[in-house]
Structure formats: C-alpha cells, structure tokens
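All protein chains of the complex are present and in place, except for one that has been dropped.
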Amino acid sequence: MSTETVLGLLVSVIEFATLLYLAALGETIAEKSGVLNLGVEGMMAFGGMAAFWAGVETGNPWLALVVGAGSAMAFSMIHGVVAVVLGADQVVSGLALTILGLGLAAFLGESLIVEAPRARFDTLDLGPLADIPWIGETLFSMSAVSWLALFAGVVTWFVFTRTHAGLKLRAVGENAAAADAVGTSVTRVRLMAVGIGGAFAGASGAYLTLALAPGWTEGTTAGRGWIAVALVIFGAWQPGRVLLGSVLFGGLIALEPRLQTFGVEISPILVSMLPYLLTILAMVLLSIRSRNRPSAAPAAIGRPFRREER
Amino acid sequence: MGLRLARRESPVRGGQVLAFAVGLLAALVVGAALLAMSGHAPIEVYRSMFDAALGSPRGWSATLTRAVPLGLAGLAVAIAGSMGLWNIGAEGQIIAGAIGGAWVARLAPDLAGPALIPLMLLAAVAGGAALALGPAIARARLGVNEIITTLMLNEVAIRIVRYLVNGPWKDPDGNNFPVAPVLPEQSGLPTLFERSNIGVVIAAVVVIGVGWYAARSTWGYELRIAGSSERAAEYVGISLKAKLFSVLVVSGAIAGLAGGIELTGSSTRLVEGVANGYGFAGIIVAALALMRPSGVAAVAIAFGAVQIGGESIQTQGVPSAISNLLQALILFGALAAAVWVNYRVVRTGRSVEGGAGSAAAAGAGA
Partner (left out) sequence: MLAVELVDIWKRFPGVVANAGATLGVRSGSVHAVLGENGAGKSTLMNVLAGVYQPDEGSVVLNGEPQRFASPADAIACGVGMVHQEFRLIPTFTVTENVVLGAAPTRLDRGSLRAQVGELAERFGLLTDPGRPVWQLSMGERQRVEILKALWRDASVLILDEPTAVLTPGEAVELGRVTRAMADDGRSVIFISHKLDEVTAFCDEATVMRGGATVAASLPVGELDASRLAELMVGQATAVSQRRQRAAQVDGEQSPALVVRDLRVRDVHGRAVVDDVSLDVRPGEIVGIAGVAGNGQRPLADAIAGLSPAEHGQVVVADADLSTASPAARSAAGLSYVPEDRLGVGLAPRLDAVENAVMRSYRRFARRRIVDRAASRAHTEGLIDRYRVKVARMDAPLAGLSGGNLQRLLVGRELDEKPTVVVAAQPTRGLDVQGVAAIQQILLDQSAAGVAVLLISEDLDELLALSDRLLVMHGGAVVASFDPDDADRTAIGAAMAGAVSTEGVS
C-alpha cells in the first residue's frame, strides 16, 4: 500500500467528514432547540441543486454556497411554519420535507443535469504549513469549506456553552414552558434554530454539488442526510462529539471504494451499513447508561409548544 | 397585538375530511404554479394525469395495484401510530419482506405455485417482522426511541439488498446488471383484471380486516389506551412492554407483506429498488388517515392515483418528480389545515387605547 493511496484516503476522509459535519451540525442546532427535523436529506438536495445552479450561472463558488445555504434555509421554513408555528407532528412534517425537497430538487434541477460544473472551491493557501509531510498534504491542504465547517463547529460550541443565546436555545429544547416563563420566545428561537439547521444542510448540499461530486443528478445526496441525522445522536448532541463522529463515519464512507486496494475482502456495501448500525449501538449503550439520570437527548424534542393550555 | 392558537372545546365535526380537501387543493395550486413556471400547461398535465390513473379500467388497474404497497405500508405505520409509536422503517421492512420471499424462491424453485406463493408471502411477513424485531426489543426493554432505530434500519436494509443483487444473488445471465435471477414462473400472483393481480384482494382483506380488528377488538382498544397514556394502561392492567413489542412486530410484518406482494405480483425478480419509496409514502398515507387504520385504504387509493398519474406524464417531458411533490404538498396542506380542526386563532394582548373594552368584548364573544 503506497503513500499515495493513504494520502488519497485521508483527503477523502476530510472531504466526507466536511459534508457530514455541516449537515449534522445544523441538525444538532435544530434538535437542541427541541425540533426534530427529518428533512435533512431533502434540504441537502434542494440546497445542493440551488447552489449548483448558482455556480453554473455565476462561476463563483462562494456565491453559489451562499445561494445553496440561503435557499435551503428558506425551504426549511416550511417545517418551521408547519411543525413549530402550527405545532403539527415533527416526524411527519420532517419526512414530508425530505420527500418534497428531493422532488423539488429533481423537478427544478432537471435542466441542470447536462450542465458542466463551473465553480470550484480553492484550497486555502497556508504557505509553508502545506509543505509539512502528511499533515500538510491533507489537513493543511483541505478546502476552505472544511475550515469553514470546523470554524462553525467551534462557534456553535462556544454559543451553546458560553453565551446567553445558547443557554436560551438549550432551555427551549429542554423545557419550553420554563423558557417561556422567563420571557424567551419559544417560537422565535425554534424558528431560528430550524433556519440555521436548514442553512447548514444547504451548505452541505452545496459542498456536495460544487466540490465533492461536482454536478447535479437526481439522487446525488444518496442518503447522506440520514447519516447526518444519525450523527447527531451518535455525537450525543454535542458539537465536538458530532465532529468526531463525522470523521469516523466520513472515514467509513471514504474507505468503501478503497477496501480492495487495501486488500480487504469485505464488500464495501456491507461496510456502508456501519454508520447506521453503530448509531443504533450507541443509542442502546446511551439508554443503558442513562437509566438513573437525565438522558443526553433534549427533553422537549419532538414536542410542540403552546402556551395557555388548560 | 399578536395571534395565538387556542384549543377548541371539541374538534370541528368532519374537519379531517375538509382538511384533506384543503391540502389537496393547495397542493394542486402550488403544483400548477411549478408546472407553469417550467413551461408546462398545468390543466393539460393534470388532465392527462387523471386520465392515466382513473380514466380507464387500465388506469384503475394500475392505481389499485399501486395502492397495495401504499395501503399496507400506511397500515403498518398507522397500527404503530395508534399506540403513539412511529414505525419509520416500513421502507426497509418492505425490502426485508421481498428478500424473504426471494429467498424461499431460491430454496424451492420447483415447488408448485399454490404452495410456493403462500410460502413466499409468509417468508415476506417474517422478513418484515424480523427487521422490526430489533427496534421492538430495544424499545420494549430499554426504552430506545423507535423513530431513529427504524429509520436507521431502512438504510441497512437497502444495503443488504444491494449487497445481495451485486454479490451472492447476482444473476449470472443478467448482463452484469445488479439484479437477482428471474423468479420461477409459477411464483407470479394470478391476474385479477387488466394488469392487477390478486395482491389487490389480499391487501384489501388485510387493510380492511386489520383496520376493523384494530378499531373493535380489545387489542386495538388497549393499544389506544397505551398510546394515550402509558400510566393509564398500566393502571388498568395492560402490559406495556408486551404491547410495544407486539405492535412493532405486527407493523413490520404488514410492511413485509407489501414487499412480498410487490415481489410476486409486480416484478419478476428481486431488485434494489423494490421498495421504491412506498414505505415513506406510507407514512404520509397514515398521517393523512390520522393514524386510524380504518382510514388508510381510501388515502392509499388516492395516493396510488397521484403516483400513477405522475409517472404517466414523463412521456410528455414533465419530470415524474411532480408526483412526489404533490404528495408532500398534500400532506403539508393537510397538516396546516388539520390544526384548524382542533384549534382556533385568537388575537392577544397589547391593544393600546380602549383596550380593556375591546379585549373584553373579544373575550366574551370568543
């Protein structure tokens, strides 16, 4: 096994981890506020399609990323209105958002399938750092979007634990009535969290169609959105752990096509099941561990909030 | 001055049907806008969709055939939903059912049809139940959330079938396509009319029978008590764990049957796309039926028509995604409208001058 193949694997791990982390971080934010959004896959597809279109139109990858994130954010507001404002069931609304997003992206993106990608991201030039063996060729040569994802993770962690806004967001996700009683607008916080989650999912989709697999075809998201949903649970709703999970699951995805190169005789298809099975395993272990104390999940997740019910 | 939702003293009578109608109408309007935007004539498209799905015996045949997996998946979801559980895994359970059926056909390819078909369907039921077994045990014994576990197993199931048709079960004469060998001829379900087979009858019996049983039996009643309040169920002597377990496994079994009927009825071999999104659509069907097993059949036929109509217009250059779009839009419209069934909108606070009087009047009038 050559240095080349190992380096290729590591670069690929970073790429897939970036893709997953962006979406999973967004879902973490939404779920921390008490809103389960199973629409990640649909938001990714919609944002990815919009970003690719913007990239073809303008040739500017950053503008395209913003378009992808923004349109997915707007799209996520369907879930916001139906599940948060009107208080409909979050599971149904989220799944319908996925079906709608996949359908809408396929419908609107039909003419884009033939287009060649024009906008590509550059790697961030870190000068001499990029010359360090191994690390320089992988970590310090990664796309600016990867840095952005990492930065977003740090910001999210900081906001969650060190700011009042984060405290309110977590409070709304734990006990909406308690947060409401001290003057926090539950609906506004949740709408914002869903919107931010949508923007991150859109950014993830944009990274997919602009960088990881440039181009647009129906089904290009290939279930990555579901992995993102799994990652939130696997990472116990903590930005840092979700990052670790993203690297692990990204690593598994990156390994799939390379197994044979490494002389492993397991079907890559079987390996691709691992993220889902690991998540189930993590859930089982978490539930055993948290028998006599509050679980790691936001307590109010999935519960619509309405004041003055009697 | 703001708006707020207040619970009605009792739900609007017949509101659910109205909510569905509003959802359908909203979906058609939004769909029309999208069609017009992309250069198609909405009325024309809708008309040809309607003709293809419901305008001829042939169309009805296709619609009813499609309603089979949708209805069974919807029933699977609704049965679990009547206990307040979410089986998001119908998609995977359909696949597991199809795998089970195909496995029997591999083991006993020479069995006569009247023996082979029931065995395949039974294996399908077992396959769906088997995939639901893990989430059922985890939920009943450890309280692990079944939404996520069933969801995860969808992705696992689709990879299992992908593995099978790319690996051990790959058809050597399949021109390297990822498909399993063609099933023995006698495994096909007998035709009923046009292109419909007796799968329609089997599904109708199951959907109506199970729906009736859930509505009228002590089992279904106990599920509803447990779904409304776990403590209340315990209090009247219902074993929650047994109910959790049995309802999830039954739910998986019903979805598995859908996979078996798809395999023996609509396709000639096991392929990766055997579930084709029916499991997810089934969740929408169940939601629109308000999680009542008795309402599933009608919604499933309506959705079957939308799907068949949507697929038929591809020939006119309209993306078939329009049918998925319409289904999701119907649900969103209906979800929004359903809020109105249980809640009314009231104005709140902060009117400035003379606020007391007008607020009092509003309060008294409400």
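Order of writing sets the chain letters: A and B. Residues in each chain are counted from 1.
By definition in this document, a contact is a pair of C-beta atoms (placed from the backbone, for glycine too) under 8 Å apart; a residue touches a chain by one contact, two chains touch by 3 or more.
Everything numeric in this text was worked out from a predicted model, so none of it was measured.
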Original post:
Among A:Thr28, A:Ser71 or A:Thr184, which one is in touch with the chain left out?
Top reply: A:Thr184
Subject >> Residue in contact with the excluded chain [from A:Leu150, A:Leu167 or A:Ala222] >> reply: A:Leu167
Subject >> Contact set of chain A toward the excluded chain (per top definition) >> reply: 162-165, 167-168, 170-171, 174-175, 177-184, 292-294, 299, 307-308, 310
**OP:** Quickly run down the residues of chain B that touch the omitted chain.
**Re:** 2, 7-11, 216-219, 221, 224-225, 227-229, 231-232, 234-238, 348-350, 355-356, 359-360, 363-364
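The definition used in the following text is that only the chains that are shown with their structure count from here on.
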**OP:** Averaged over CA atoms, how far is the centre of chain A from the centre of chain B? Could you give it in whole Å?
**Re:** 27
**OP:** Provide the residue numbers of chain B that touch chain A in the complex, in ascending order.
**Re:** 4-7, 34, 38, 86, 88, 134, 138, 142-145, 147-149, 151-156, 158-160, 162-163, 166-167, 277, 280-281, 283-284, 287, 319, 321-325, 327-329, 331-332, 335-336, 338-339
Original post:
What residues on chain A touch chain B, complex-wise?
Top reply: 36, 38, 78, 81-82, 86-89, 91-93, 95-100, 102-104, 106-108, 110, 218, 223, 226-227, 229-230, 233, 267, 269-270, 272-273, 276-277, 279-280, 283-284, 287-288, 297, 306-309
